[in-house]
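Of the protein chains in this complex, all but one are displayed in their positions.
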Amino acid sequence: MNSLTLKKKPAHIIPGFHLSLGYTMLYVSLLVLLPLAMIFIHTMTLSWSEFTSIVSNPRAVASYKLSFGTALAAGLLNVLFGTIIAWVLVRYHFPFKRIIDGLVDLPFALPTAVAGIALTSLYAPNGWIGRIFDFKIAFTPLGIIIALTFIGLPFVVRTVQPVLQNISAEIEEASASLGATRLQTFIKVIFPELLPAILTGFSLAFARALGEYGSVVFIAGNMPMKTEITPLIIMTKLEQYDYAGATSIAVVMLVTSFVLLFTINLIQWLANRRFVH
Amino acid sequence: MSIQIQNVSKRFGSFQALKDVSIDIQSGELIALLGPSGSGKTSLLRVIAGLEASDGGDILFDGQTITNRHPKERNVGFVFQHYALFRHMTVFNNVAYGLKVRPRKTRPSKEKIKDKVMELLQLVKLENFAERYPTQLSGGQRQRVALARALAVEPKVLLLDEPFGALDAKVRKELRRWLRKLHDEFHITSIFVTHDQEEALDVADRIVVMNNGQIEQIGSPDEVYTHPKSPFVYDFLGNVNLFKGRLHNGHLTHGEFTIAVPDSYAHTQEDAVGYVRPHNIQIEKTAVSGTVPAKVSHIHLLGPIVQIELRRKDVDEYLEAELSKEQYHTLQLKVGDEVFVKPKELKVFIPEDFSI
Partner (left out) sequence: MEQSTSNEQATPPKNAVASTSAALQEPRFIRYSLTFIALAFLAFFIVLPLVSIFITAFQKGAAVYFAAITHADALSAIKLTLIVVTIAVPLNAIFGVMAAWALTKFNFKGKNLLLTLVDLPFAVSPVIAGLVFILLFGAQGLFGDWLFANDIKIVFALPGIVLATIFVTLPFVARELIPLMQAQGTSEEEASISLGANGFKTFWYVTLPNIKWGLFYGLILCNARAIGEFGAVSVVSGHIRGMTNTMPLHIEILYNEYQFSAAFAVASLMSVIAILTLIIKDIVAWKSKSV
């Protein structure tokens, strides 16, 4: 009995706290934190002026604009079409719906390189789709947008779909019974409910698109100043063993995506708060 | 098994869930922990079970401290508020779980486990549901499975957290009577948490009324109901009319009321509150000494009892009275009638000192 009373009080009744937390921290520290810290440590070997001259090099700046612009465009396309697809999948009936629903996840499952070569051969000037249009799609920023839209599509559909499913018919009926038209009901009742999910989907798709490499390199054409995305600049510098250059650009990318994610989380938090109160 | 709870405290962040709580529980008692949500009753139950560690104080089972013992060493059966049945196991396997997870040395044989489980399922009248899954059962049935599961490990103490909280009124009443019968058969020391005063009064041997992490009163249902020690207990255990007046010369005055409060001569010119249960409001058709005029504003017929809502004429306040159907018929009350009322029995509390 005495030996039992001497034991330290258990802080948690469910066991495994120290083991699981310790393991998680160790794993994350060794495999995420330490490696990412290397980016910042390595940049320290450069002077400030060296760093700024690398990251503000015209070719780099052109790539930021391209990466940011195409990711934004793809994100917006995904919001528009992703919401429509989610709507159609939840509300309407048509043949093979279940298979089509399953196919929406293809961009998650298909290797990016495979998607890249498939999209390139389709949208190339002599490809099945490319030949329909009399302007170039592949090897232009338009091609990059196509690849990024492919990659980001499931994010919006899969965040909007469950929310749409959970909107009860009653609130729509209430809106209709109060005299609203279908369009008014959508704009005033349904859309505000979907907005947080759309924002989440957009932010996920946008963040993914900013850093995407595999599906883009094939379709982009990779012309400096024109169709060269930022991850590709890092890749090129690495192939030239210019580690300092690669790391400096990586710092810009990392900081940008962290700031963006933080901002989007903040917006979401504000949007959610509005609905809670 | 007897339980002593000695000066137990528990804090969650800045919230003090339990403040210096002490209770002595006799072996074989059925105790209700009664209080509003946030009063600390569930925290206390979890501390007794060992599911939560207390910050200070001791818990003794049969005189031996078990404060630092792991829940599985306490020999306690815990019935969770939402049952916490293992959703992927059949009823049989849920009940058998506590026996099956024993170390090989102390684990009963398969046949023994089976006999024991079927015996328990018979006890809770679910022997035909052994192969069902929890989702295929009604709330009352789930509750009984949870109880059988807790009993399977032959606990010395049974702890139940809001055992009937999620059930509808009729099943609730049935189950609590059944629990009482079960307790009378087995005499396991049992503690259950509830926020329903009727439930506590109906089932428990003793009631522990809790508020803000502290004990307000411990006593038999009758004691707690008829002799509440504090305004909180008075208020919590049923409807009440308040007379906020002044004490002077052994009388409480409020509007035109002057009510004798014999034990209060020590207090002069002090603010005090009189508490009167609705059934202790006397209604007369004609003025009698000590009554004040009032007007009947509502009559609610609730089966055998009749609730009368009255508006006092001396002060602009409402009173609630309860009559039996017979009294109501002899008085022949109608809405709008003028009547005369006075409290038959009054409990006075002075704000700083609740001890009168």
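In order of appearance the chains are A and B, and numbering begins at 1 in each one.
Simple rule for what comes next: contacts are C-beta pairs under 8 Å (C-beta built on N, C-alpha and C of every residue); 3 or more make two chains touch, one makes a residue touch a chain.
Worth saying up front: this structure is predicted, and the values here are computed from it rather than measured.
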{"item": "Chains on display which the left-out chain touches in the complete complex", "value": "A, B"}
{"item": "Selected residue (touches chain absent from view) among A:Val61, A:Val114 or A:Ile187", "value": "A:Val114"}
{"item": "Contacting the left-out chain in the complete assembly, out of A:Pro15, A:Gly69, A:Pro192 or A:Pro224", "value": "A:Pro15"}
{"item": "Candidate in contact with the missing chain, chosen from A:Leu46, A:Ala62 or A:Val88", "value": "A:Val88"}
{"item": "Absent-chain contact - pick from B:Gly40, B:Gly98 or B:Gly245", "value": "B:Gly98"}
{"item": "Among B:Ala53, B:Leu123, B:Val153 or B:Val315, the residue in touch with the chain that has been omitted", "value": "B:Val153"}
{"item": "Residues from chain B at the interface with the omitted partner, ascending", "value": "49-51, 71-72, 76-78, 80, 82, 84-89, 97-98, 101-102, 135, 149-150, 152-153"}
{"item": "For chain A, residues in touch with the removed chain", "value": "12-17, 19-21, 23-25, 27-28, 31-36, 38-39, 41-42, 81, 84-85, 87-89, 91-94, 98, 100, 102-115, 117-119, 121-122, 128-129, 146, 149-150, 153, 169, 172-173, 176-177, 182, 207-208, 210-214, 218, 230-232, 234-235, 238, 241, 243, 246-247, 250, 253-254, 257-258, 261"}
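Following the convention adopted for this analysis, only the chains that are shown with their structure count from here on.
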{"item": "Chain centre separation (chain A, chain B; CA means) in Å", "value": "54"}
{"item": "Residue ranges of chain A in contact with chain B within the complex", "value": "1, 4-11, 13"}
{"item": "Of chain B, residues touching chain A in the complex", "value": "50-53, 64-65, 67-71, 73"}
